[in-house]
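Of the protein chains in this complex, all but one are displayed in their positions.
Up next is chain A:
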């Protein structure tokens, strides 16, 4: 990745769009330092990380304000849905067991999965697992949630429930950065769209406009190609 200069506004939804292998996920993973940058600086809510001199403490500070939702859900397989959601709260000693469970039930209710709280991830559908992982993310009350292709691993019929869950969160003014190939969704909930290709940001701007498919050039040809595949 090179020449990255990007600002994400608090409370807004930023969507990363671009062809596979362009570096969208890498950039997203740099935002919570799962991927360490080799150059440049990252600033999250006043915490600054400069490549080459990133302290453990800085990483923890940044991660304590963020949460991530993965393409492959990455739920803790040995824990029940409820324990998946309480894990960070309890292990990081943020809440007592009882309070963590109370919080977990609230967020599970929000994603419509309270009834499976005592089941193990493996007993759930992909869509349900992803909604649990969203619940796990919002349970820590992060300032920003990073979504890495949250619907790419799902059966088409299960995509909608996950997108609806994310869209509902967008209304609550949580800062979100979403890597997605769901164009219609990106247009609808995105405030800012960032088009990435070959490790560079090619364009950024209001999502509705940038992803409308009417801007002449590369972006529209990409957007339109995805639009047609969705219809087909």
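Convention: a contact is a pair of C-beta atoms (placed from the backbone, for glycine too) under 8 Å apart; a residue touches a chain by one contact, two chains touch by 3 or more; residues count from 1.
We take it that contacts and distances are computed from a predicted model.
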*asked:* Considering only the chain that is not displayed, what protein name does its UniProt record carry among "Xanthine dehydrogenase family protein molybdopterin-binding subunit", "Amino acid ABC transporter permease", "3-oxoacyl-[acyl-carrier-protein] synthase-1" or "GntR family transcriptional regulator"?
replied: "Amino acid ABC transporter permease"
*Among A:16, A:70 or A:222, which residue is in touch with the absent chain?*
A:70
_Of the residues A:78, A:96, A:209 or A:224, I need the one that contacts the missing chain._
A:78
_Using the document's definition of touch, tell me which of A:133, A:151, A:175 or A:192 contacts the absent chain._
A:133
*Any idea which of A:26, A:125, A:152 or A:212 touches the chain not displayed?*
A:125
*asked:* Give me the chain A residues in contact with the hidden chain, please.
replied: 32, 34, 60, 63-64, 66-68, 70, 72, 74-80, 87-88, 91-92, 112-113, 115-116, 119-120, 122-128, 133, 136-137, 140, 146, 158, 161
